[in-house]
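Here the complex is missing one protein chain, while the rest keep their positions.
For clarity, chains are labelled A, B and C in written order, and residue numbers in each chain start from 1.
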Amino acid sequence: MQEAMISKAKALLADGTVTRVIGWKRGEFVYDVTPAVFESAQELDEGFVYDDFTAANVSKYLIKESRKEGKILCFLKPCDTYSFNQLIKEHRIIRENVYIVGIPSDGKLDAEKIKSKGITGILSAQRDGDTVKVETLYGIETLPLADAMLEKCLSCKSKKHVIYDELIGEDGEVIDSDRFDMVEKLENMTAEERFEFWRSELSKCIRCNACRNVCPACSCEKCVFDNPQSGVENKAPADSFEENMFHIIRAFHVAGRCTDCGECSRVCPQNIPLHLLNRKFIKDINSLYGEYQAGEDTTSRSPLTNYDTEDCEPKIVHERGVE
Amino acid sequence: MNKYLKEQVLRSSGANVLKCMRCGKCSATCPSYDEMEYHPHQFVYMVEKGDIETLMKSESIYKCLTCFACVDRCPRGVEPAKVVEAVRLAAERQQGGDRLVPTDIPELLDDELPQQAIVTAFRKYTK
Amino acid sequence: MQRIGVFVCHCGTNIAATVDVKAVAEALSHEPGVVVSQDYQYMCSESGQNLVKDAIKEHKLTGIVICSCSPRMHENTFRKAAAAAGLNPYLVEIANVREQCSWIHKDIATATDKAVILGKAAVAKVHLNAPLTSMESPVVKRALVIGGGIAGIQTALDIAEAGFDVDIVEKQPTIGGKMAQIDKTFPTLDCAACILTPKMVEAAQNEKIHIHSFSEVTDVKGFVGNFTVTIKKKARYVDETKCTGCGLCTEKCPMKKVPNEFNMGLDNRTAIYIPFAQAVPKVATIDPNYCLMMKTGKCGVCSKMCSVGAIDYKQQDQLIEEKYGAIVVATGFNPIKLDKFDEFAYSHSPDVVTSLELERLMNAAGPNGGTLLRPSDKKHPHTIVFVQCVGSRCDDEKGKPYCSKICCMYTAKHAMLIREKYPDTEVYVFYIDVRTPGKNFDEFYRRAVEQYNVHYIKGMVGKVTPKSDGQLDVQASDLLANEQLHINADMVVLAAAIEPDKTARPLATMLTTQMDTNDFFTEAHPKLRPVESATAGIFLSGACQGPKDIPETVAQASAAAAKAIGLLCKNSITCNPCVAQSDELMCNGCSSCEKVCPYGAITYTDKEFRMPDRTTAIRRVASVNPAVCQGCGACTVACPSGAMDLKGFSNSQIMAEVDAICK
Partner (left out) sequence: MQVNDNKDFQPTIVAFCCNWCSYAGADLSGTNRLNYPTNVKIIRVPCSCRVNPMFILRAFQRGADGVIICGCHPGDCHYTSGNYYARRRMTLLFSMLDYLGIERDRTRVEWVSAAEGQKFAKTMNEFTEAVRKLGPNRRLEDLRCRKQ
C-alpha cells in the first residue's frame, strides 16, 4: 500500500495536480507515526510512511494547509473522510485546494495496548489474520489482533469513503457496529456507579489538551478555555470539577459535529475513554432526533442547529433508565 | 349512571366519546338504522352519560353489523362501532349473557347458511 | 474604576413590609464599586427619579442598580431618568425585589436576605454593562401587498390613500380573488361584483398602486423598514403595455376546450383568455399548456388578429427586485379538495357541487347565464340538499379541526336565493350547529327558515348515492326526530372547509413569520395585536390569518393598512441595541450561528487578518446586522468558540449574576 501511495503522490506532483502531499513520517520509534508534509519525490522516498501504526487523521491539518498556495494531496482513510466532510460543511477547508485519494483501512494497531501486554522494545508488527506478530528487541511475540488493535478500529462504523477524488483499492460499506455497547452498559449502571466511573476516569486528566488539539471538530480559532473573556478559562487543572467542566463543555461543543473518529481517546496519554462522552451525545441524538452521522454529507443541518416542533421534552431524561 | 360499567366500556372500546360533536353522521350512514332502538349516535351519547345498562338490555346491540361505516365516516374519529361492540361485550360477559349457546346451533343450520356465518356469529354473540 | 449607585425602593409598603429596605441598602453599600446606596419611599415618583438623577451627577456614577418592582414595569422609567442625567440608559440594572421577593415571601429575615442577593447580582452585572446606543434604521416608504383579493385591494387602497406607494403582487392574471367569483354577499344580498369591481378599478387607476398580476414573490430579504423582495412576473405571452383588452383574440382562438378555472371548471375557455369581463388588468394571457402555437408551432391566430401586436410567444419570466418598508400578507384561502369525502359522491356525480361551484352556477356571468340548472342534464332542479361542515371540525386526518366560519351564512344565502328565484324547489340544509354570530346574521338565517321555508335538519348526511334515474339518494339522520331519512335530490351542495392558500407556507418561510399547524399565519398577539405578525414589519390581512367573511376581511385589511401606514410614516426606526455581536478574531466561520438565527441577521464575509506570525490570512467571519437582530441569543450558544456574544446579556454578565447568586 505504501508503495502505491508514494507512486500516486509522485505522479500527481509530477503532472502538477498538486504541489504538496500530506502524509505521515516515522517518529522516534516505529510506532510513532506522525503527519508530515512532503514537497518532492525525494522527500516522499525518504520519509513517507503508511503502515499498521499509521492511525492519525490528517483532516484537521488541511484547515491550514488548504489555505496555502497551491493544491495539496491528502490520503484519507474512510473514517478520516467524515471529518474532512464535516470541516467542509463548516467552511473550514477549502475543497478546491485539496486532492483526496481515498485509501482503505482495515484497522490500525495500538502500541500502547501492545505494551500493556508486557511487550516492550517493539521493532515492527506484522498482521497475520487474527493475530499480530510483534518483533521486539527480545524476540518475536504473537498476540490476538483484538488485543493489539485501536479501540476506535475495533468498533469501526464505516469502511466507506464519503468524499474523494480517487480511490486506491475498493470502497467499503457502512458497518453496523457495536460502538454504543459501552455507552449502554454505563447507562444501565446506577447513578452512583456512573459517577464513580467518571470520577475515576476524569480525575486522571492532566489537561494536556491533546484531545482538544487532535480533534478535527475542536478547530476553533480560539478555544473558550483559552479565552480570559469567556469566564471559564483554565489551562491547568485545579480540581476535579474543572475536568468535568472541560470535558462536558468540549463534548457539548462538538455534539452534532463529532464524527466519532476516535482520535481523542487514541491520543489521551492517560487513556481516558473520552470517546464515550461523544458517543453518548451521538447515541442520544440518534435515538431522540433520528439517525445522524456527522460528516456523512456537506449540506445537512446538524441536530443542534435544527429542531422539530414535535421534539421530545427534556424530562425524557428524568423519566428513563436507571436512577 | 354506572361509573364502573362506563369505565369498562370506555376501556374495552378504546374510544373517546368526548370527541363527539353530535353531528349524527354515524347514524346517517348506518345500514341497520331502522332495526335499532338506539342508534349509533345515541350509543355514544348514552355511554358518555353513563347510561349503559339501558343499552345492554336493548336488542340494538345485536343489530349492529360491525360494518364500520360509522367508524369510517365519523368526522372526529369517535369510532361508534367500537362503542357498540364494547357495550355488547359488557352484556355478554354477564352471567348467562351469551346470545348464542352451542345447543342453539343445530336448529339454525340449513344448507343455505354458510359455515362462516355460524363461526362469526359464535364469535360475536358469546363471551 | 466603577462608581455604582444603589437605590432601594420601598414601594410604599409593597416592598418595605416584607423586606428591610434599610438593611438591603446597607448591605449593598459594601459591595465593590458601590459609592452610594440609598432607600426611598417611591423611587419611580418624580422626586424618586430626581434623587437618582442627582446622585448620578453628584457621585459621577458609572452605573446604577434600582431595587424595585419588575423591570418589565419601570426599567424604561429609570433608563430615561439615567439618560436625562447623562448616564447611558443601558448602564441601569433592576433588581426585582417586589414581584420576585417581597410579594411572594412572608418572613422578613429570609426575604431581606434574598433581596440582598438579588441586589448583589444586579451590582455584579452592572459592573460589566457597557454603554449601548440604539441604531436608527431608515424606512423605505413603499409597501408590498401579497395577494390581490378583497383583503389585498382594500389594504392597498388605504395605504395609497395615506400617500404611500404600494405594490400588489397577485399570482392570477387578474386581481379580485375569491370575491370576484362570488355571486351575492350575505347578509345584504347585494351582488359581489357590484361592490368589488369598482374597488378593482379604483386600485388600477390609483397612481400610487402598482399591480403585478400573474406574479409571485420568490425571495424576501432584509428587515422591518428595509425589505428587498424579488418578484417573478410570469410570462403571459402578451405584452401588458400593448394589450387593450379588446378580447378579439379570445373570440378567434381555435383552442376552445380549456377548463375555465374562474367558473370552477364548469365550462370552457380559450387558450388565450381574459378570466372575466371586469378583470384588472384587462389583459389577455396565453395558457401555454393548451396554446396550439406554443405546443405545435402551428396557429398564431391571436397574433394575426391583434391589431396592436401585443402577442409575444417568446416572452420569458421576468425577475424584478424592489425595496419595501412594510409587507402585508393577504394570501387568502381556498376550499379544500374533497377527495377524502367519497361518501358524498363528489367525484362520481356532476350534480354534487361545492358551494363555490354553486356560486358560479347561479351567477349571471357563470356557465348557465344565471339560471340554476343541474350540471348533468341542464334541467331545473326540484330538490337541493345542502351539507354543512364538509371537512370542517374534523379529526386532523380527515379534514380541518377548525370551524370554517363562513359556511353557515353562505348556505343560508344560497338557500334563500334559490327559494326566492325558484319557489318550486325544496331546499334542505343538514347542519350540526348553525353558527351566526355577527350583525344581522342570525336574523338572516331566521329569514331563510321563517320566510323562505328552507328545511333545516339537525343531523349529518351519511351517504350520497347516484341512482340510475339520475337523481341522488341522500341518506341522512334527523337527530331531533330520531329517524334516518332518504331524500331524492337533484343536486347536493357541499359546504367544503376552507384552508389557507398553498403558497402561504413557503411565503411564511421567506418572511420568517410564524404559522399555526393549519398553515394560517399567527398574529403577534391573539387579542391585542391581531393584524401584526410576530416579525416586525409584516402585517396580516384577511383569511390568511384565519377564516373570515367579507366584512371582517375588509375591517382587518384596513387595520393592517393602518399598522403599515404607522410604520411608513416614520423616517427611521429605533432598533433594540441588545443585539448579538461577533468577535471576528475568534470566529471560525462555521455557520452554526447563521443556521439558528431566526431572522437571517448573520452574514459571512471573507476578511484578511494579520496573523501572530506576521503573515496575512483570509478568514471567513460572521457579522451581525444590528438592525435585523432581535437579540434572542440563539447564536451565542450555537457558537463553539464563544465568538458570538449578546450585548446587554453577555456571557460574562450572566456568569457574574450566577456567581453572585451562588456565592
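The rule is simple: contacts are C-beta pairs under 8 Å (C-beta built on N, C-alpha and C of every residue); 3 or more make two chains touch, one makes a residue touch a chain.
Predicted model only: the values in this text are computed from it and were never measured.
Asks: Name every shown chain in contact with the chain that has been left out of the document.
Replies: Answer for the hidden chain's contacts among shown chains: A, C.
Asks: Of the residues A:8, A:26, A:194 or A:207, which one touches the chain left out of the display?
Replies: Among A:8, A:26, A:194 or A:207, only A:194 touches the chain that is not shown.
Asks: Sort through C:74, C:98 or C:374 and give me the one touching the missing partner chain.
Replies: Answering carefully, the residue with contact to the hidden chain is C:98.
Asks: In the full complex, which bits of subunit A touch the chain not displayed? Write them out.
Replies: Answer for subunit A: residues 183, 186-187, 191-199, 224, 230-232, 238-239, 241-242, 244-245, 248-249, 251-252, 255, 277, 280-281, 284-285, 288-289, 303-309, 311-318, 321, 323 touch the chain left out.
Asks: With the missing chain put back, which residues of subunit C would touch it? List them for me.
Replies: Spelled out for subunit C, the touching residues are 70-72, 96, 98-101, 103-107, 110-111, 113-114, 117-118, 121, 512, 514, 534-535, 578, 596, 598, 630-634, 636-638, 646, 649, 651, 654-655, 657-659, 661-663.
Assume only the chains that are shown with their structure count from here on.
Asks: Which chain has its Cα centroid closest to the overall Cα centroid?
Replies: Smallest centre-to-centre distance to the global C-alpha mean: chain C.
Asks: Taking each chain's centre as the mean of its CA atoms, how far is subunit A from subunit C in angstrom?
Replies: Chain centres of subunit A and subunit C, defined by C-alpha means, are spaced 48 Å apart.
Asks: Could you state the distance in Å from the CA-based centre of subunit A to that of subunit B?
Replies: Taking the average C-alpha coordinate of subunit A and of subunit B, the gap between them is 64 Å.
Asks: Using the touch definition up top, name the residues of subunit B that touch subunit C in the complex.
Replies: 21-30, 33-34, 39, 41-42, 69, 73, 75-77
Asks: Touching subunit B in the complex: which residues of subunit C?
Replies: Touch list, subunit C to subunit B: 343, 389, 393-395, 397-399, 432, 458-463, 475-477, 479, 482, 484.
Asks: Which residues, counting only subunit C, touch subunit A once they are in their complex?
Replies: Listed in rising order, the residues of subunit C that touch subunit A are 585-592, 595-596, 604, 617-620, 638, 640-643, 651-652, 655.
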